[in-house]
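The other protein chains are all here in position, but one chain of the complex has been omitted.
When the chains are written out, they are named A and B in that same order, and each has its own residue count from 1.
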Amino acid sequence: MSSFWKTLLRHPGAVIGLVIMAAVLFIAICGPLLFPTSPWRMVQRPFLAPMVVPGFPFGTDALGRDVAAGLIHGARVSLLVGLVSTLAALAIGVPLGAIAGYAGGKVDDALMRFTEFFQTVPSFALAIVLVAIMQPSIVSIVAAIAIVSWPPVARLVRGEVLSLRSREYVQAAIVTGHSNGWIIWREILPNTLSPIIVLASLMIATAILLESSLSFLGLGDPNLMSWGYMVGAGRTVIRQAWWITVFPGIAILLTVLALNLIGEGLNDALNPRLAKEGR
Amino acid sequence: MLSFVAQRLIKAVIVLLAIVVLNFFLIRAAPGDPATVMAGEAGATDELFVAQLREKFGLDRPMHEQLFFYVKGIVTFDLGFSFRQQMPVSKLILDRLPATLLLTGTAFMISLGMGVLLGGMAARRAGRWTDTLITTFSMVFYATPLFWVSLMGILLFSVTLDWLPSFGYETVGAGYTGLRHVSDVAAHLVLPASALGLFFMATYTRMTRASMLEVSRLDFVKTARAKGLGDRVIQRRHILRNALLPVVTLAGLQAGTLVGGAVLTETVFAWPGIGRLMYDALIQRDYNLLLGVFVVSSAMVLAFNLITDLIYRLVDPRIEMNT
Partner (left out) sequence: MLKKSLLGLLIATGIATCIAEGAMAQTPKAGGVANVIIQPEPPGLMLAITQNGPTQMVSGNIYDGLLRYSPKLEPLPGLAESWTITDEGKTYTFKLTKDASWHDGKPFTAADVLFTVEFIKQTNPRARANLAQVESVTAPDPYTVVFKLKQAFGPFIGIFEVGSMPMVPKHIYDGIDWKTAPANNTPIGTGPYMFKEWQKGSFIKLVKNPKYHVKGKPYLDEIYWHVIPDAAARSVAFETGKVDILPGGSVENFDVPRLSKLKDVCVTGKGWEYFGPLAWMWLNNRQGPTANKLFRQAVMYALDRDFAKNVVWNGLGEVAVGPISSSTRFFDKSLAKYKYDPAKAKALLKEAGYKGEKVRFMPLPYGETWTRWGEAVRQNLQDVGINLEVVATDVPGYNQKLGEWDYDIGFSYLYQYGDPALGVGRSYVSTNIAKGSPFNNVEGYSNPEVDRLFAEAAVAFPDSKRQELYNQVTKILIDEVPVAWLLELEFPTITKCKVKDLVTTGIGVNDGFRDAWIDK
């Protein structure tokens, strides 16, 4: 494991990504404790430019709410949306892919047809429809993102399982009479973990972008201030108050960038090992 | 080869039918129906009005009957009638499809062409500053929300610099013809196609770079080098050709994503395509129209996947065709 960290830390992009992510995580976890005021509270006059009044480094929005407070509270919401929807997508994609790859034959065919079905419908369009049907709320947004983003997971896991299945140690486990579930869970899945982690880091990033796009179309959760919600709310006033849109936009950009950098680093750090195993 | 195509076609039709049925119920599960929307817009309503609308939309029939009629229509290539817009769905879609195809097609060319070019450049100069620059830029573009790039593009190129038009497909009322018309449309196309293309370009750049680096480490490339072939020849004939395989796969998969991305781009730039048509149909609960857009765009994706499979086979004959 230490060699993994060494490889990762030798990757300059990954280091930058980790530093940014650590900062964002810190804000997401501790920020709301340090700044307990609700980001919805109207505290100053509207459209206050950044750095004009002390205590409002990022200015105020159309109703006189503190943009800084929104950024801090929004970090938690945006990360949570990214994380939870990715976990949900993994929860759908991993078992499906594993079963398809392990069982093969008709089961594989049926499951892959099912996956293909979800990949055929334009995903963003499907997400919009799903949120509209369930009506915008954090649950419906997370569910919609998960439903449109699991197919790549299933495909990846299936491919990995397919190649691992023929390995000697798996065959040995089958011969010794272990149950299929045990074999998948104990022997196969742990070995697919690395590519899944890489993919997951990229999926969190994509989920954050998706949430912001949904918010842009007015399909955000009005009870939670996320970065996407802030960008969506500020875009109509972008000409007179650029800061309302620019700061949360930068926050999204940095976080997504950091996640991608980490994903890239992970890929480099984890892949050689896989390559050695003769992937 | 022919039986392969036939087999794939049958599978595509099954997937398409499944999409029709699922979406049919999905859309009807949404709260409200076209009658509530139109009654709402009218600013007044009573029982007779709602009953009239329900009858007009065929919503007074049992669900299975509605589905039966719809599927029956689909089989004969009839997508139904949009009562809201007072037109056949197929006409509405056909009117708007060219605009979307032009937009996504151009964006696709930009992203694929530029992506492969930049990715190739980065791979050849791996580790040097050109590589770092290209990689960083593509990362940043990939991380930037699409609608955000669009807004910034409008502010910079339409408002501040006044170089490009900010909305629409052509200059309305100018009555341009011939070459003047083409250049007018092209000017309108620049911003939306670039915004949509840049995001996907980033993906292709990274994909091409990674894939080329991987291929260049493979044995046959080493052999080619050992044989003393020139760098250019190796690059073109051996590496690029093989490295493009995953890129082609990705392109096939992303055809659908492009249509989805077009919803945002078409909204920001008032581009009269089917992405917006879909969104409008959704918020107006124009069931037949929404289903129609789904059917057409899914069919396009399926066709695209089939084509990429064929290309795949042409590029790499080793691939077995019974997947």
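By definition in this document, contacts are C-beta pairs under 8 Å (C-beta built on N, C-alpha and C of every residue); 3 or more make two chains touch, one makes a residue touch a chain.
Note that this is a predicted model, so its numbers are computed, not measured.
> Could you tell me which of A:Pro136, A:Pro195, A:Gly228 or A:Pro248 touches the chain that is not displayed?
Residue touching the absent chain, from the options given: A:Pro136.
> Where does chain B touch the missing chain, residue by residue?
On the chain B side, contact with the omitted chain comes from 30-33, 36-50, 52, 56, 81, 83-87, 92, 95-96, 99, 151, 154-155, 158-159, 162, 165-169, 172-173, 267-270, 272-273, 276-277, 280, 283-285.
> Which parts of chain A are in contact with the chain that was left out?
So the residues of chain A touching the unseen chain are 40-42, 46, 62-64, 132, 135-137, 218-223, 233, 235-240.
Definition applied: only the chains that are shown with their structure count from here on.
> Using mean CA coordinates as chain centres, what's the chain A-chain B distance in Å?
Distance between chain centres, rounded to whole Å: 22 Å.
> Touching chain B in the complex: which residues of chain A?
Against chain B, chain A makes touches at 13, 113, 116-117, 119-130, 132-133, 135, 205, 209, 212-213, 216-217, 228, 231, 235, 238-239, 245, 249, 252-254, 256-257, 260-261.
> Given the complex with chain A, which residues does chain B contribute to the contact?
It comes out as residues 11, 14-16, 18-19, 22-23, 26-27, 29-31, 139-140, 142-148, 151, 155, 253, 256-257, 259-261, 263-264, 267, 275, 278-279, 282-283, 290, 293-294, 297-298, 301-302, 305.
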